[in-house]
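Yeah, one chain of the complex is gone here, protein chain that is, but the others are all in their spots.
Letters A, B and C mark the chains in the order given here, with residues in each chain numbered from 1 onward.
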């Protein structure tokens, strides 16, 4: 066993950390404050902040761009795009890089490594036709457009994909989209040009062949962003989460990714690395919250002592330290398994069930140590809380992932269960 | 022992519940939606909604007004104000009424029973001079003005009152206020005309005699609402929480309540019933969240079953049911002790430590059962969460209240501790 | 609402507390030590300790005997048995008395108020024929014999009564018992003369009419105590828990209580008050553990401070204080409901799900504060832990009781669930 990062991972992690500390951190509070100010002043809070654009340009210059792009694709993309092509990192190597990015709300965007663009780019990379790549992947890798993923629906329990009501009917050489989606992250950004829409294309097919993914330009007739949603009071600019209606949207059949009925297969491949990224960013977010907690509780005095020395505070901090470290190791192990075995569905469900809950708890503890300030926008904790909380639901609620873990662990005992039930019935 | 409510309490509880169900509930979502709409449209989200004014008038007509006013004061106030005078309820009797109000965000305001006005009115009632009552208590009872309580400070750990930095210096026949306060609830309301400000008047006095409470008109020169704060992303209109600076505010010395140095004594009396009210409203809020959880989880289907029948959901609902019931009994017991013994500081700290935490957990569970919708503004859960979360800090953080409980329970063992330490030292 | 105990309850609670403090407490450690000594020496640890017999006699003289006997039965029993007849306490009034008894492991036996004798006596009182009463109830009330309850079975999940495999077949004027039971409390006592056995008498009847309860003399041919069981390492003398086999035990059909098929009806009536008693005794046990924790943590020093002032210890003690108080109120409320409404099945399931778990947690906390000693037999904590732990399983595991609570609370939403599932199916 060897817990050291590879030299490449260590180097990029340090570079990303340095960039965040020196370039992003000094600007980030101002950027958030400006969004808040615009919102209060009735100005457009979604307008692109030129500071972010500038930061993106600098990150790209320094080769810190598209680092999420998985190993195996750096070749052609390096040739074609130069630095767009990522660094060819394995999931293990990218994990600590993603953790660093998670310490800032805007860093993922600055490095062109934010959800859902990363997942969408991966889908196009693996399943897109050359035309689809030319039209959408290139500008996404370039950071000149942004994208959304249109899956969750307001009217049904979307944790069960078989509940999906939206349709993507093929009619001749067209595909017609109808339905309503929400929690479509990214649609708040003015550069959001394309969505990957998931809908039922053949209700009578086997449930793994029932759905299709379709590239839908956000300006296609019939597509309408109904509203931007708050998550625990937070709009989460500059990307945001929207509710989108699609009403008889007609598109060329070529917009279907990999052909009709392939959505389940694509989703499976998309979600593994994406969930590792989410979890590693949450590790970074938790570290940020823990750092603030240590700082605040060391620097404020009550009842004659630094707050850190009151009651159970030191124990709580130590427990948070241990919880984060355990969670990080679990994610790194899942990433390593993804790299070495090609898939790790159970391990990925395990981290998805464990990490957001841990992050929610650590952030809540830090918030409590900040007193009233912790709930306000003076600290990034209410925002961090909203992020962690939403990830207990996004990409499948905790309970669904626990169910995946349980199914796998109980499989070897299945015969026992079957014969017990049988015996029972025959009584 | 008798767990039945008194006939008067039962009658008023039913009346309040009926009023909320038939008058408030049909309007409440629209009122909140309108605030959100105005905010997005750059209009003033703090402007008084005429529907609330109308509801207040109706509540008053039906005698559901100032019900919080403690027993013993209904006599003079009934004479002077008619229905303003409350119903002369004990804490025990008011408890279930407050619980009902807690199911709605605006009901407390509609019934003129909202914090911090209730506490401020109690202070004036018990400690105010006739002039102070005439000027401020009458319109507060009348609902024509609103008030704030200016205690917590941004620069220090305010859970320790000895940290307070704001000053209220007496200079001749004037008192001069300086300092910065935040989490001043109510200052967002356009009718907020007066604050009760707490500051150091004599830094060299015994720590129970060091502070004074001063009535400060919000339009006094030197008073400035710097900004409204969000709590977990929520502005909590129509009252809101503000940050207020006071810069050389000069007021007649008569504005000091009960004379200089009386703040600690007044605070002690103010906080007992106020915390019981907070806790009972949180019980109501938790019931609301649990009701939504049962409804949602019964009415949505995933994996072929109502969500309520999936995994541990039924157990979680039952545990929430038990947790709420235990908490309610604990609050009612504290209220009963306040009534029968005149004070119940330890019991009140116990409920303040236990109930917000319980409410936070129940609401979080309900939110999880709602999926993405739970985090949005389509349900009152994100708002409820912010309310419960903020009450783990407001009026003293959990940890401080646990400390009060511990001190009381350990008092009988103090000699053991002293002699053990002594023995240790002499080794 | 009125949280004061009735004068009768207050008086008896004080009398029981006084008796325990002055008569039982000085002897109890020696009694337990002697059992342990006998066990190690190869002597009979189950032999009756004459000190207990003596204590029983004194308790009876002081009128502290059979206090569990429910109100309504004191008349005839007072006439017939004098002080045997109990005090005619309601469940509410008996609750604080039971709490006091719970602070000692042997007090319930000393006062003739121990499980399962109390439940068995109630069954005979309510459902027994005059012959059954004459033969078994009289000596039980007199304390000259003891009894057991033979329900749980080793081979099946006994939380589901329909799993029961033991049979009680009526053959002419005999009933024939076959089966194996365990966790039969009381069979370790040399005076245990009778068991109430539950078995299937008519497998084809409705599931509420399928089982019968039969009085089985422990010396009947075919009855065999196979072994005494440890619960978390503890034999729990002087009553103990046994595994009992019944092999073709033939008894007169008159030994069936209330006739064949009545077991479910009897069990329902037996379990309400019994569970209230269990829970109140656990409250007392938790108080005992908390008292020891305060004492130990106040009287020992580490790192220069009394242990109570280290880390989160004060918070843990305060949380235990609050948890016990909440639990007590919940039990008292259930007792009051039993008294006023005649039944309180859901409330009783709620306390059965909540109280043992609370007790386990409080005792574990106290044990941790005692360091190594806490696990040893120098303190009653390992024994207390075993008691609390076993009550998370005895009389139905936590999960079954949570299920009862959930079913009740979800009943009003059942239509929503039904129509949602219907809608789902018709899609």
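In this text, a residue touches a chain if its C-beta (ideal position, glycine included) is under 8 Å from a C-beta of that chain, and two chains touch if they have at least 3 such contacts.
Nothing here was measured: the structure is a model prediction, and the numbers come from that model.
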{"item": "Which displayed chains the unshown chain touches", "value": "A, B, C"}
{"item": "Listed residues C:109, C:148 or C:231, member touching the removed chain", "value": "C:231"}
{"item": "Of A:2, A:171, A:204 or A:219, the residue in touch with the unshown chain", "value": "A:2"}
{"item": "Per the touch definition above, residue among C:158, C:201, C:255 or C:309 touching the missing chain", "value": "C:158"}
{"item": "Selected residue (touches chain absent from view) among C:27, C:258, C:393 or C:408", "value": "C:393"}
{"item": "Touching residues (missing chain, whole complex) on chain B", "value": "311-312, 314-316"}
{"item": "Residues of chain C in contact with the chain not shown", "value": "39, 41-43, 152, 154, 156-160, 163, 182-183, 229-234, 300-303, 307, 310-313, 367-368, 371-377, 382-383, 385-386, 389-390, 392-394, 397-399, 402-403"}
{"item": "Touch residues of chain A, complete complex, unshown partner", "value": "1-6, 92, 294-295, 298-301, 304-306, 308-309, 314-315, 317-319, 321-322, 325-327, 329-330, 332-333, 336-337, 350, 353-354, 399, 402-403, 405-407, 409-410, 412-414, 416-417, 419-421, 423-424"}
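We take it that only the chains that are shown with their structure count from here on.
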{"item": "Identity of the most central chain, Cα criterion", "value": "B"}
{"item": "Farthest chain relative to chain B (centres taken as mean CA coordinates)", "value": "C"}
{"item": "Cα-centroid distance, chain A relative to chain C, in whole angstrom", "value": "52"}
{"item": "Approximate Å spacing (C-alpha centroids) for the pair chain B, chain C", "value": "43"}
{"item": "Separation of mean Cα positions, chain B and chain A [Å, integer]", "value": "37"}
{"item": "Set of chain C residues in contact with two or more other chains", "value": "314-315"}
